[in-house]
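Down below is the structure, laid out as structure tokens.
Of the protein chains in this complex, all but one are displayed in their positions.
Think of it as A and B in the order they're written, each chain with its own count starting at 1.
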Amino acid sequence: MKTASRIVGTAFFMTGYEVQDAPRYGAERRGAPIFAYVRADKSPVNERGIIRQPDLVVVADDTLVGMPAAGVMQGIDEHTVLLINSHENADTWRQRLNTAATILILPAREDIKDRAELPYIGSRCAAACAVLTNVISRDVFTSALAEELEQLGEKIVKQNLDTALTSFELMSPYAGIVKQSGLPSAADYQQPGWINLPFDDAAISAPAIHASATSVKVRTGLWRTMRPVINYEKCSGCWWVCSTYCPDGAINVTEAGLPDIDYEHCKGCLVCVAQCPPQAIEAIPEHLAKEQEMSAADPSGIKPPGDSA
Amino acid sequence: MNRKLLTGNAAAAWGARLAQVDYVPAFPITPQTEIIENLSLWIDSGEMDARLVTLESEHSMITAAGSAATSGVRVFTSTSSQGLLYGMEMIYTVAGWRAPFVMVNVSRGLSSPITLEPDHNDIMAARDSGFLQIHCATCQEITDSVLMAYRLAEHKDIRVPAIVNQDGFYLSFTREPVSLPDADRAAAFVGEFDPENLQFKASAPLSQAMAVLGGGPYSYFRYETHLAVQRALSVYEEVADEFASAFGRRYDIIDNYRMDDAEYAFVMMGSFATKAHDAVDSLRNAGWKVGLARLRLFRPFPQEKIRQLLTARRAVAVIDQNISMGMGGVLHSEVAAALYGLKNAPAVLASYIGGLGGRDISQVEFFEMINELKHASDKSEPLPPRLLYTENELTEIRKLQAIAQVEHADIQQAGTGQAETDRK
Partner (left out) sequence: MLTFSRQEPGRRKQTGNEGIIMTSESIVHFHRMKDMPSSHLLGTGTPMCAGCGGLETLHNMYDILGEKTVFVNAAGCMTLLSVYPFTPFRGGWLYTAMASAPAGAQGVRDAMDILLQKKKLSTEDNMEVVVITGDGSAYGMGLSATSAAMDRNLNFIYLCYDNEGYGNTGQQYSAATPHAAITSTSKGSHGYPGFKKDLFSIWAAHRPAYVATIIGAEPLDLAKKIEKLQTMTGPRMLISLAPCPTGWDYDPKLSVEIGRLAVQTGIWPLKEYSDGKIKHTKIPKQRKPVEDYLKLQGRFKHLFEPQRDEAGIAEIQARIDAYWTRVMA
């Protein structure tokens, strides 16, 4: 997403706009959800930091939309256009989100089987931004992408460009749907709701956690793009391999002695897939796994047999 | 009454001993070393039931002090100057941990050039850290302040570390009569340290001092520390009252001398204030209405008290034994900020920088400051900041520069011994 924001930023800049673009790292770890933003204006951009009321929100990973912690929906109102890279359609998302924003779908590619191809998503999203704002020409976009990806070599630039330009066709019916809004007006504004911070004694206000393993409340399963799935017909029950090697300790062992992957927390590193002696763990794209999960009448392929929990 | 001659360092060590500290992480640095030597001796001889560990740096020393305090023991440590700065990362860090302990800083000028003589730039560098700061003017005050500092630092509403500051050489190596509080009464006054819920033990999970994500939580924790430090202003009054009734010595937040009807005032901190004390008497005898306000508590800064004390005075001289490069005296700035906008603020608030690197401030210099204040207030003109520095001192440095073969016309003359006469 950082690269996507830089492509969009550079494209606006090449078009003659004043620009701000920046990434924001949460956990600052590879695989963790990340967002980036771009501001563009004909006049110098003075506002800084996170955009409070975005005109356009582009979501590359649709699993983040419904997660409050990811903050995707923050500041979204009726003037916002929300573009989601998804296998599902806009109606489904409208019902799910109950938002006044305009929802558009950038159809997710069906053919992604390997996470090595995921980087192209950034370029596709960037191209979609260019169309929806309707101020960046195809030529300028092409130059901006080439400039930002130059270090990766010609071959990768071309692959990205080819993928990205499909967005131009897909999004053309919505060209210009994104309207530039301004900052809040001093003539009519909502008060910020200041308070005087109350004094708390040290037993409360020291930066200390008095609980055990609260980290389990963090759903690092959100990071996953590929999901390891155990085929229990093949599983030989040697839990000590996968459960020990899983860096996150996210493979539990059932009373029956079978490994059980904790999908709330599995980050999808796939070490278990690589290490499983009988090769009983398969990696499948997360979105396909989700679809299967929803439609599966028989979830027994995912849960270990004999596990009542 | 157990009254004996003690150096400032011995007085500091006695403070720690009487507070019945459990743990002393240490590191030697002049002019502080005698403190840890005393404690080490008492621990070895069994007179003190404590553990002293010499770390390999002040950075580690302050880390260990903080981590021991957050593990539930009473900690004492001490440092000075370069050592305080070497540990500065941890000074800020342990205050954020809300680790209550007491550290005696023996003020000494900072490098460069390096010196062993005192001034307050070291302690000023810790100004914004979250440590409380008590500044002492006598050896008696050092022992007493260490005891009071534990009460403040460990108070459940405050729970931040505290620095008790004394001046190197002028106090640290200088013997004065000190009345040592009775050990049992001192122990009763300080009380037991109750770490409440901030202590490691297997039966209670505790993760301390972790990262936060975002400015909201960060602002909360930082501002709560600020509010806790400010609480020390009111808690101090209780502690001072109790101390006075237990030991008969009263220490106010600001130590005022002949301020009641004073038209002119000196405002300063540290041991040089006792010189100003004598100067005030001299000036009073000569007919001047002069007083002295010495700040004991510098953090939290007693803003309200400064306002009450200095309004309706004709003129005030703030004497800073420190210098903020490019700005001037730190105390002067803070006093000016406190007085801002008050209708009857003194017309003249003059800034004098004096005593850098242990440079003496003479009686006549105090007199002359008041003389300058009078002229400036008569004419309602502001006084430019002044470094206390004499022509004779300039001549002396010129001689040194001549030996150092600094190339300059005036300096070459100084080398030939004609400088004084020629320049007049």
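Please note the rule applied: a contact is a pair of C-beta atoms (placed from the backbone, for glycine too) under 8 Å apart; a residue touches a chain by one contact, two chains touch by 3 or more.
Everything numeric in this text was worked out from a predicted model, so none of it was measured.
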Looking at B:53, B:183 or B:244, which makes contact with the chain not pictured? B:53
Sort through A:214, A:236 or A:279 and give me the one touching the missing partner chain. A:214
Contacting the left-out chain in the complete assembly, out of A:53, A:159, A:252 or A:292: A:252
Candidates B:2, B:45, B:112 or B:203 - the one touching the absent chain: B:203
I'm checking contacts with the chain that's been left out. Which of B:64, B:280 or B:293 qualifies? B:64
Could you list which residues of subunit B touch the chain missing from the display? 22-23, 25, 49, 51, 53, 55-57, 59-61, 63-73, 75, 89-90, 93, 97, 200-203, 205-213, 217
For subunit A, which residues reach the chain that was dropped from this view? 26-32, 116, 207, 209, 211-220, 223-224, 238-241, 243-250, 252-253, 262, 264-265, 267-271, 273-275, 283
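By definition in this document, only the chains that are shown with their structure count from here on.
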Gap in Å, rounded to a whole number, between the CA centres of subunit B and subunit A: 53
In their shared complex, subunit A is touched by residues of subunit B numbered 96-98, 156-159, 196-198, 204-210, 212-213, 220-221, 223-225, 227-228, 231
Under the definition above, what is the set of subunit A residues touching subunit B in their complex? 26, 197, 199-203, 205-212
